[in-house]
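Mind having a look at this structure? Questions to follow.
The complex appears here minus one protein chain, its other protein chains still in place.
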Amino acid sequence: MKYIDEYRNAKIAGALVARLARSVTRPCVLMEICGGQTHTLMRYGIPDLLPAEVELVHGPGCPVCVTPVEIIDKALEIAARADVTFVSYGDMLRVPGSREDLYRVKARGGDVRVVYSPTDALKIARTERKRRVVFFGIGFETTAPANAMAAWQARREGLTNFSMLVSQVLVPPAIRLLLESPYNRVQGFIAPGHVCTVMGYRQYEEISREFRVPIVVGGFEPLDLLEAIAMLVAQLEEGRAEVENQYARSVTRAGNQPAQRFMEEVFEVCDHKWRGIGFIPQSGLRLRDEYAAFDAAKVFGLQDRSVEEPAECISAQVLRGLKRPTDCPAFGTRCTPEKPLGAPMVSSEGACAAYYQYRRPTREMQGVAK
Amino acid sequence: MCLAVPGKILELQERDGGRLARVQFGGITRQIRTDFVPEAEVGDFVLVHVGFAISRVNEVEARRTYQLLEEMGLLEEELSGPPEAPAKKV
Partner (left out) sequence: MSENRKKPVAFSCPVLLPAGEQVLLGHGSGGKLTADLIRNVFLPAFRNAALEKLDDQAILEINGVRLAFTTDSFVVKPLFFPGGDIGSLAVHGTVNDLAMGGAKPLYLSAAFILEEGFPMEDLARVVESLERAAREAAVEVVTGDTKVVEKGSGDGLFINTTGIGVVPEGVRLSADQARPGDAVLLSGTLGEHGIAILAQREGLEFDSTIESDSVALHTLVAAMLAASRQIRCMRDPTRGGLSSALNEIAARSGVGIELREEAIPIREEVKGACELLGLDPLYVANEGKLVAIVAAEAAEALLAAMRAHALGSHAQIIGAVTQAHPRTVVMRTPLGTTRIVDMLSGDQLPRIC
């Protein structure tokens, strides 16, 4: 497939690795933000190829993992209602709330359906007028324009049986939080290429200047990530701290203006709680007041509750890149994809799930229980 | 996050105020919304996320940067070791 296969070329990957190995002179800690990038790194075993000096830690780039438990619980409550058809992206189905997940609500008879696109949710609302169709609108900035479009269309068409439960998060505030922490070890960031496709990378230039940190906007195929890592290392070696765009075949500095206009039309920035991290000011999006009739949280009048996370789950530290999934005492034993203690183990993009699914044989021999 | 897949626009159609594209991914096709990439034309490659095109692939830029990668690949091949010594005649 064009623009996919050639970015998995083994010879070029080897060349990038060799060049990287020659250029690095001291240890460095790099972080990729996006769960999709974590997925590729693990699937292709890229950490195994990197020189020992380069340490990769994984950031909170999985909107599934960071969706607050309170919102999952709201989703479960809505989905369990007999008059509701709850429509979601596949990723959310197995994420645990306080007690259960959407999969189990479905098992008990809840009408829970998986879609690929928000337009499919609208289609369901149009054809099943007697059902109250609720769409679980989660995501980072990449997904926000599409989710916005669903709300926008529903309002324009007067689809009164459609509403959206929104949990949208923004990346730059999370990076700032990481960089502001006294425990931060990350010296360079791979910025999420598809988020930047939508938003551009101006926000990252501000961060790079303010914190004097190299940032490279990276793609999602093995060559993209290897190239982005090489570019970050080069910046560190040369004492530079700026934003470079590795993923120029998709990302421009200004980003996608029509998409941004749609987001602006439907959403406004708000404070948001990130599961495993806590409140980050101005880090989320919510539906504007004009869309109140399509805001499932308002339509179903659900109360805000506060929920405690299982004590064993160290997702907070994993999501901040302070610990590896394998540092967690519950990893692979009490916490597995079948019985997850926290979201990063369930979401296919979660660092813990990626580590578990794509772990290398040596971990197995070290006695990580099956 | 953000699984976005590159696909080729095979055809475009106007439909109730919006534009739909038939996009080909490998051997399958799907209707994709092009609301966010209004300048996309038939034959263009677009990156598609949850049924919406979010960017047009900059093919010139892609070719330019990939060529650099290819050259580096070849260069590395040359650098990566002396060529095998020819078998000595006895």
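Lettered A and B in written order, each chain numbered from 1.
We take it that a contact is a pair of C-beta atoms (placed from the backbone, for glycine too) under 8 Å apart; a residue touches a chain by one contact, two chains touch by 3 or more.
Predicted model, so just to flag it, every value in this text is computed and none were measured.
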Missing-chain contacts on subunit B, rising order, are 1-3, 5, 7, 22, 24-30, 48-50
Considering the whole complex rather than only what is displayed, give the residues of subunit A touching the chain that is not shown.
1, 4, 8, 10, 13-14, 35-36, 42-46, 48-49, 62-64, 87, 89-91, 93-94, 103-104, 106-108, 113-116, 120-121, 124, 139, 143, 222, 336-338, 347-349, 356-361, 364-365, 370
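The rule is short, and it goes like this: only the chains that are shown with their structure count from here on.
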Over in the complex, which subunit B residues touch subunit A? Could you list them?
1-6, 8, 25-26, 33, 35-38, 45, 47, 49-52, 54-55, 57-59, 61-62, 65-66, 69-70, 72-73, 75-77, 79-80
Subunit B-facing residues of subunit A, complex:
1-4, 6, 9, 11-12, 14-16, 18-19, 34-36, 61-64, 89, 116-120, 139-140, 142-143, 145-146, 149, 192-195, 197-198, 220, 223, 227, 248-251, 256, 258-259, 262, 349
